[in-house]
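All protein chains but one are shown at their positions in the complex.
What follows is chain A.
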């Protein structure tokens, strides 16, 4: 069995391990990555599973790690390394408990540090405000008041100085600067113009400890008389959230002493804050160094317990049993891994690996490496192959880039694509190590081998189409030459001058201008066509025929692959009633068409002569293949031969040319041959439609007869009844059952006749109609290459060529070309390489999925998803990044 040719054989196994060794065994299996466990407890709620507590414990640890990660990121400390570093050793229980303890301690410490930090900051802020208040109050009192204010005070005091014994009282506080104006106004009105406010801005800005915002504050001092005003002032201060400082010392000396004291305390506070922060930084740094290691251990343990939950256990609970799918090639490896795991725990009981029989369909497993993985991915996107079905992937490796190149064929763009693919492949390791998370880059990087192959094939196609950025090369020497005498040129040029016409266009006659003895241009399209006005006529015809022939080849290849599948399953009926009619149908009509195309290429030219024994007058009688095919199906009567011998024709010709001589039979006996081919093709259709269902019916009848022969009636004396006894009741090898079902109940793979008939009808109609429609579908190879060539030409003519035509002065011209090249290159890369590349990729994909694979592929399997640490870690990583981003 080749590595990718078919999916691998799988075996259903049963594992029995001792309870204590179970964890270690599963860990070893996780490292190996070859086992897919089946869930033996499907009815059990996830909260009732055996290892729920352990999983919860690890969830808790993960939560702690996430908290730590948040704190580490907040301090902008870089977390080194990756979670998945390839080392999958699992920590033993003792070290795991230690890890748990470490994480708990870390979490507690960091939380405490955060809290104390907040508290310290708040205190610091208050102290700073207090210091500003003291300083400003000093300013107010130490001559900070201007004369007008002093006068006001004295006016207030003087008349009532004797009567009222209340001194002028004052209140100091701090308020946000932007509230200051409103505060003053309200106070002024509330106190009926009897309170006096002065304020001074604090230069330094504060950071609000709770919200983290910066704000500007100001110190204010309010002078007032009377207790009634005090209550009013208190209420206003409250409303404006101004902080009032009650213990402001009265005398200047006291204030200055207090200010000095506060300053000292501020210094201490700053030192403490700094030290706390440093300590926290160090702790977080140490945690960051180990972060990925811890995360990996926690995740690994969690997945092992998840898988242990899939096990079932015997009555006592001493032995754990699991059922799993293992690839046949890996059964020995799995056995070794199990024994290794059990040895690690020092258990004396050896683990058991049994192979079981089962009726379930095994999963499909294809062993891929980094190169084949992307092509297998392309095939799997459409549908996973059924178990042991032929895998289209190895052929897709080459045919996909090949079909892409047919649509993309341009040497210049191919070189661009190949170079970018090459860069991605050569710098593979460095790019993987950088762990870039950008989606679009990962998409291109994942497809680097496809891009490289597509580029290389496009280079080959570009050489064949002779198209380099809309220009052609003339490497081998063209086969078209000038057939006219130079005197004709003089006539033509004089004519042109006289009539002031545009250029006179002449169509060169292949008879005289084409060097038939030299043969065609050896590799690719002749460069003369790049100069021709009717280039598209020639290229269209060539590309259409190319597409049809390539398409029919690929479809035939697909049908041949289906034969391989039938041979593998030893299904004779499929070969006889499905494969052979399909191939015959395809050959009679479409391979015949391909042969006609090749015949026309080889035998029909512009020079008259005898072709297949019939006289051929020239290129006006070159047979039309398309209308010929239509006439073939319509059984239209056609003349034999291009000329009518009974009438007189032009000199040199044995007879008169038929009208529409391109529709006659162009080889003798064509009418009969084509009629036979059509009849054979038509008879294939009912064979495809009814072959298998009739066989199914016959098989059923045979089974019934066999069952009927084994039934006998017996009299049961005891119960006085008759019994029906089936002898030889162990005919299990014979398509399963011995019930001798009636019409609807015959259990041939669980189907009945109706199902088989409908299935076969759909399949045949799909094939027959598909042959025609898919052949036409392959014409997209022509369509897209035409579009690409035209776009390329437009870009050259309309953008780059204008640069050369810009000016006569060579210096200005060169600057113009330099600038215009920027636009030309940008448009080339974005539109022609990227957009057209994507478009051709998509169409090549569709051609593979629909036209090629519908001939043989079923794609009804499910993928093999083994338990491996690597994939589990990647999954956990992706879910965590997607939930956090």
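Convention: a contact is a pair of C-beta atoms (placed from the backbone, for glycine too) under 8 Å apart; a residue touches a chain by one contact, two chains touch by 3 or more; residues count from 1.
Operating definition for what follows: contacts and distances are computed from a predicted model.
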Protein name (UniProt record) of the chain left out of view, among "V-type proton ATPase subunit", "Arginine-hydroxylase NDUFAF5, mitochondrial", "BRISC and BRCA1-A complex member 2" or "Signal peptidase complex catalytic subunit SEC11": "V-type proton ATPase subunit"
Candidates A:249, A:383 or A:510 - the one touching the absent chain: A:510
Full-complex contact with the absent chain, from A:524, A:558, A:581 or A:803: A:524
Touching residue (missing chain; options A:96, A:431 or A:622): A:622
Full-complex contact with the absent chain, from A:542, A:576, A:591 or A:779: A:542
Residues from chain A at the interface with the omitted partner, ascending: 2-5, 369, 372, 394-395, 397-399, 402, 406, 460-461, 464, 476-487, 489-494, 496, 503-510, 512-515, 517-526, 528-529, 531-535, 537-538, 541-542, 545-546, 549-550, 553, 598, 601-606, 619, 622
